[in-house]
Structures are given as C-alpha cells and as structure tokens.
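With one protein chain withheld, the remaining protein chains of the complex are depicted in position.
Should a chain be cited, it is by its letter among A, B and C, assigned in written order, with residues numbered from 1 in that chain.
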C-alpha cells in the first residue's frame, strides 16, 4: 500500500500511515475476532489489541488463532504468526471459522484492494480486460471469502481517483453489491463493509442507501481535496475532522507494534 | 456374531469361529488396506497380516491407520487401536480415505449384517416394519459407507434361513444391488461384495449375474445343509471343500491374534 | 462472551448443565462406543432429569444408551447404537425403539460426521456417495409433515443431486446430507485450559466437528492445564476458545468409557450395565441408586471400587491398561 506517495504532507508529529493504522484500530471492538491481512491491517489489529480492544483475538486465514505477535509478520504465513497461538491449524479451519454461523458473526475483516466502488465492492484482481489485463494484481486471496462471510469489514485504500470508481474492472469481493438487500438477493450472509480508511480520511456507508459517504477528514485535509481524489460523488455533509492520534496511541503503535518500522516505514 | 450357536459341530482340532476367521484372512491380499469392524473381522485382518498379507494395513473407521494391535480391541474405538499407529485422526479422515479415488481402490472392507440378499445387499438396521420394528439392530454405523465406497468387501454372516433372504426388511448397505450395472445406475462406484463367509461355508458372486453361489463348504458340511439354511436358491455346482485351517494358521490366530480368546470364545 | 482470550470459562458440571441444557435441547455428545463419552455430563443430565432431548449421534454408544434409558430423549438421529463387543445393539435403545417410545432417524457414520462438519463449516449440506440406493435415503423416521412443522429439522432427511460438473470426479449422482447445528455439544478431553482451548490424545472421532457445529460447547476435561501450557505446542490443540462456553474439570469424566492415555474402559461396569439394562426393575434401581442418588460426579466416583479403578489406569506407553482382564462370563455372544 503506497499510502505515503502523492498525498499531502502529514502534520508534524505523526505520519499518515500511523494515522491510518490508528483510525482502523479505533474501529475494532473489544471481544471481536480480527481477521488480518499483511501490512498495515496487521498493525491496526495489533494496536487495537494493545489499546482499546484487549479481548480481541488476532486471527489469520492461514490457520493461526490468537497469535502472540512478538515481532510484526511480513506475510500471513510468516512463522511469527505461528508462535504461542491458541491453535495452529490450516486454511480449511480458518475459513470455516468465518463461514461458521456462530463464530463468523464475531469476526471483523480488514481488507485492502486496487479498486473500490460506491457500495464498497472491491477489485484486487485486474485493471483493464480480465483476459489481457493492463495491470494484473495478486487476486482475491482470502478477500472474497472474508467479504462474503463475516459480519463487518474495514477496507484500507490509497485514496486516488482511479481507485475509487463507479464501476469495477473486476468484481473480486462483495461489499453492499448494489444497495439495500443486494447481498440477500445473491444469497450472501448479511453484514458488509463498515468503513473505508484511506490516507486522507474515513468513509462510511449510508444506512439507507448503502452508498459510501465521507465520514471524517484527517486533520489538515479538506472534504474538497478528498472529493477531488474520488471517482464518484461523496456526500460530505456528515464529515467531521478525525481526531489525530493521541500520544498513547502513537506510543503503543511505535513501541509495541512496529519498533523496527517494517510496515510504518 | 453368534456363529457357534445352532451349527453343526466343528471337526476336532479347530472351532468354526477359527475356520471363519481363517477363511476371511485368506481373502485379504498383500498390500491391501483392510477396513475392520469389531469382533471376528478384526481377527481375520490380524491373522492375514501375520500370515499371508504382511504388507496389508489395518485401518479403522474411527481414524486409526496401521494399528499395532498388541491386544485385541473389543470395539473400533478401543484404546488398543490407537497405540503405535501411523496416524491417529478421526472419522472424517477415515471415511475420506475410503471415498478417495486413489486410496479407496486399495481398501477391502469386512462387514457383518443381520440379513443378506442374493446380491449381497445388507440389512443391519431392523427386522419387521422400520417404524415399529420387531427387532431393532445397531444400524449402519460405517457399513453403508464402506459398502458404498470401497473396491471389494467380504461379509461375515451367521448362516440361517431368516438371515439369507430374497428381500431385505431394510436396505442398509449396497452390494451388487439388482445385478450387473446396478451400482453404476445408482451412481455408486464400481466394486462390491466378493465373498460371504459364514459358519458353514463360503459364498461368492457370479461374474455375469452378480448372484450369490456356493463356492465352498467347510469340511464335514454338505451343500444340502447349506441350502437348507439359505432362504434363496444357491447354485452348488462350483462348490469345493474348503481346506481346513493349517497348523500355522491356527497357531498364529491363537497365539498372536487372540491369546485370551476374547473373540474366539 | 466467546472471543475473549483471557476470559475464564471455568464452571461446575451442575451449573453448566443447568444453564446450557434445557428440556427439548438439541444435543450432541462426543466420543465413540466405549471411548471418551462425556459420561459424567451424561449422568448429570440424568440427575437433573432433562426431558424431550433431541440427540444427534454417530456411534457414541454408552452415553446415548444411558440417556435413552433414563427417559431423557425424545428423538434420536444416529448411525450406530452399539458398544462393540459389550452390546452389539445397545439394550435400552433397542427396547425404546421396539416399544415405540423413541423416534429414530437413521444415517451412516460418515453421513453423521459430514452433517456435523457441514454445521462447523457453516454450509447447509455436504455431498457424499454413501447411501445411494439404500433405505437410509428413502425411509424417513421423522415424517415429511413433522419436518415441515418443526423449524429445527431440515425439510428433507437427505437429498440427491445430479453432479452439475458432469462426470467430474467419476460421480454422476450424489447424496447431500443436511448440516447439524446442535444447541449444545458436550465433549470430554484429556487437557483443557480455563479459556476453553483443548487437546485430545488418541483418536478425535467426530468431536472436533461436533464442537464447532454447536451453538454452545461444554468441554469436560481430565486435567486443567496452565494458561500457557497448550500454547507451547499449538499444533497439538484441536479446539480453540473461540468455540467454547464452559470448561469443567472432571477426573474420570469419561468413566466407565475409556480416556486414552489416562484410563481404560471398565469391562465389568459395561458388562453389568448390559445385563442390568435387560431387566426393567434392575435397571430402574441402577438408575436410582448408582446414578441419581449420588449428588454429583465425585459422589458417583466415590462409590466405585477403588481397586477396580486402579486397574484401569493407563500404561503410559500404550495408553491403555495392558493385560486388563476383559473377559467375563457374559462375553460369549
């Protein structure tokens, strides 16, 4: 996630990556099971666990449940996710935990993507024609599974016009589909994306229309700047200024989560 | 299996149960994976492994693969099946091994039942009306699964007219169904019952008709006696006299397999 | 409550059963025939006189027969009701079916395993080739009408499907088995911690699938281990605290069935049980005196012969009681 490129300067005292990690950490509720991907989403989960959600459980699609994470992993299969867990299983068990109707309801998934549409549907597969793509990305990985199964998801994005699009080039992972009832019509479980956290601010989804709106700008960033980087209209009327990271949040993120700044840079 | 009741006296030197165990053991080919139930089928598998099929693997539906069996188990969940195995798993893995198209082809299943029909279909569930049975038995257990999946099965029966019937009261486990192509029409894998071993002799299935015929009588038992105890016509023209247990076979069965005579009685 | 990694779920057996098992509950228990049945929990259910239970079993054997015998069970979905050589058909089960007191729905062991697995995986069904052409598919213990009227039963016992991928996998037709999500599953394990992480030694049967399929999970265990014990070798754990609601420490909690590596089954108890179960009067007095009168598991245990229990203690190498006398007069059949 190239979140520090082509973006306004962060205010003194913290970087935009730190702001993003902390904004995401604040979304995690105590007691939740947190599905983590690689990179900043791992830091968000680690920060939440150390700050506001001590009873949350960090959990990886590779099968690790409640990893200790003494060092930050660089992939979800990093041996660092395997140490001191409650259980080391495999992919089959991990995804079943999310599809399971009892445990799945407790899971929050953190995802990233190459493109997002106004309903929070994601593309992490290809830009251009699928059969001869202009840019090929990694593909779904577990993203489609998580987005299909779990109760709520948070999405990390780099905020650029070409990434916030009306129409995805490839539909990898389901968000709210086409609005209210969209998931149910397809046969998907309820639940869906709750927040999109970018290097500029935080977007949420309207309860009625399930369309993305601007919920918060980071300090020093205006709604207009955000609209300019978005390929569709964002309702700005509910936008607040996102509280900057507190000293405690920063301290914990830097000292406990990524002291080597492997992810924070 | 009350195989020693109401049956002619066995010739001196061995019991009919011993004859049955050895007759079944002779059916097991070297290199096969042997699915075992409780009782005499376990002894047959143990005897085969110690006599003619040293590279066979004893395997239980409960998930134990290649059990050492230092003592004879009294159930397939007996802790004695868990000691020194190649792998201790569970039911899901065990049945998958039999349904698996590569390993399943190597499995020979040994089954018992309350009723058998001319095509080797089995009833181990109920006699009389299913909803208000005259006699209720244990039910399928893994028998239906094994009979559905594996390449060949051997069936142990007590030879009585009411057990060898034209029409089963309840169809628990598939044999050859209604003759050639019967399994394929239902969608079942090929393979099926190969021998029925009773306290009187050995029945096999005609290659063309898939109907049961008399293949061998135990020493001292006539085809007529067997027909009398059978509720349908058995072709006796191919019947030979079954070779009695050899001294080696008896020695191994008695000393190595069931020295306490827990199954042999 | 579930996903709190430092939240203790320790409780007592009477409390766990009183809170989580109610009349009419859909219940499944772990173990197989004469091994690792959660017998202490079974006896506590009998003691608390739970009624109208809907029981799901593959071949759980002894535990099922005692629940049926004590009149706790209204409906039973099962693959095999026997305890191996001890009772090729469970005696109280047989009596209850033949007398029409117990409604039974028959499946195979793999079908029941897949039904729990489907529940654990969060899908409504799983496919298998087992059962095609049999009465297991066509004869239903619970009628179509009964199924339609009860939203805790799937509307079909089983379904068949033509393979939508043609002959891919060599199977043109399959049986679909409907998922089970019991209200409560109870399993007995060798080791657990207070959070609800658990480790099973020996075979796991279908315990893991049963545990994960359930809305509520009660784990009874031989040994409570320190908080970090199971985390030192997490490959050996099968169930995480995410699934667990109650942990109860119960040494000899599977007795008279076996608990691999800890103790063997008790052949005397199991033989006597079968004989007792055949006689209505003797059985009622067994129930009253041996099971209901002792106020709890520990009182029940205290009445067992100490020397006999001692003989059942597992040999550390083999995991069972080597050379145990398992032959009795009743063994002949």
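FYI, a contact is a pair of C-beta atoms (placed from the backbone, for glycine too) under 8 Å apart; a residue touches a chain by one contact, two chains touch by 3 or more.
Worth saying up front: this structure is predicted, and the values here are computed from it rather than measured.
Enquirer: Which displayed chains make contact with the chain that has been left out?
Expert: A, B, C
Enquirer: Looking beyond the chains shown, say which of C:23, C:155 or C:280 touches the absent one.
Expert: C:155
Enquirer: In terms of residues, what is the contact footprint of the unshown chain on chain C?
Expert: Against the left-out chain, chain C lists 118-119, 122-129, 154-156, 159, 161, 163-166, 168-171, 174, 176, 178-179, 181, 200-202, 235-236.
Enquirer: Considering the whole complex, not just the chains shown, which residues of chain B touch the missing one?
Expert: Residues 31-33, 54-57, 65-66, 68, 82, 84-88, 96-104, 106, 149 of chain B touch the chain absent from view.
Enquirer: Just the residue numbers, please: which parts of chain A touch the chain that's not shown?
Expert: 2, 38-39, 61-64, 70-71, 73-84, 88-92, 95, 99, 101, 125, 130-145, 148-149, 170-174, 177, 182-183, 186-189, 260-263, 265
Note that only the chains that are shown with their structure count from here on.
Enquirer: Looking at which chains touch, is this a line, ring, star, complete or other?
Expert: Basically the chains just string along in a line.
Enquirer: Distance-wise, how many Å sit between the C-alpha centres of chain B and chain C, to the nearest whole number?
Expert: Here chain B and chain C have centroids separated by 27 Å.
Enquirer: For chain A and chain B, what's the span in angstrom between their mean Cα positions?
Expert: Here the centre of chain B sits 58 Å away from the centre of chain A.
Enquirer: Would you mind pulling out the distance in Å between where the CA atoms of chain A average out and where those of chain C do?
Expert: Distance between chain centres: 41 Å.
Enquirer: In chain A, what residues contact two or more other chains?
Expert: Within chain A, no residue touches at least two other chains.
Enquirer: Which parts of chain C, given as residue numbers and ranges, touch two or more other chains?
Expert: In chain C, no residue touches two or more other chains.
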